[in-house]
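Since the structure comes first, as structure tokens, the remarks are kept for the end.
For this depiction, one protein chain was excluded, whereas all remaining protein chains were kept in their positions.
Moving on to subunit A:
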């Protein structure tokens, strides 16, 4: 049983603070993904959990132990690095068994555990090769194997898939998920890729500039972003944002057109309030060509600038109130540029953000 508890943790390099007092409780066996743009402090946070970076302030607990002052080897965690960090002078077998041998396990136990891990990850045929003789995906698997042989309390992953091509990345993503279902160990996984975050996580932690912006399940973060940053960072293509003002109970867009305020937010708006209307491409669809029909919608005529057919769906570039907006169209309908269509905005899934603070009116 080991969860991880991060309490008011800070990191400063000299006078430069890069992690500003973050709090996070990670449950036993939970798969938590830290996601955010590059440079936001994800790796630093992960490395503080691993013990590879000093903790400037606050505490990190693994299980019942405060680990601030423990070296990495005493934290009973394992880590998969972005560049895999396989030992180039050892074959796969020795790479996998290295940690066990350091821990003084008997040769039988080492062999047993190495074979077990190799079996789980499909490495049994490759045990005598050196890392240089492996493909990217195989190296990735060895790195994961090295992490699981020691049966640690937690796995830490730092952008493990970013060196793989798109196809392999998809495969390995699925393998990581399966692996977690098999070995059920606490996982902290760092990525800048929101798709990885959405697909892998039990809970997503969205970070920006050394702060945690939002913590929640993938669906919570996707459906209820707390601010415009999370709204545009999670989801692809990103949520459309339209600056507007509340006027007589309606949302007044920049070109003077009016959209009703979503019913659930009516009580939270006031006359003259500067807001940002947020609506995902999936929630702007030509009438009859959306996925989920909505009870609360408003129709708006839009001219298509460009349509990208993607097979089952098309991505449509258009503009609302003079601002470029992306919309979706499902089904076999083909649209042409400069065609004007009636689109329905699904207002029950639209968001309003305070223009000044960028925070969602849902959480205010």
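Just so it is clear, a residue touches a chain if its C-beta (ideal position, glycine included) is under 8 Å from a C-beta of that chain, and two chains touch if they have at least 3 such contacts; residues count from 1.
Note that contacts and distances are computed from a predicted model.
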"GMC family oxidoreductase", "Cytochrome c oxidase subunit 1", "Cysteine desulfurase" or "Carbohydrate ABC transporter permease" - which is the UniProt name of the missing chain: "Carbohydrate ABC transporter permease"
Options A:66, A:89 or A:151, residue touching the unrepresented chain: A:89
Contacting the left-out chain in the complete assembly, out of A:21, A:72 or A:238: A:72
Residue in contact with the excluded chain [from A:52, A:258, A:315 or A:355]: A:52
Residues belonging to subunit A that touch the chain removed from view: 50-52, 71-73, 77-79, 81-83, 85, 87-89, 98-99, 102-103, 131-132, 146, 150
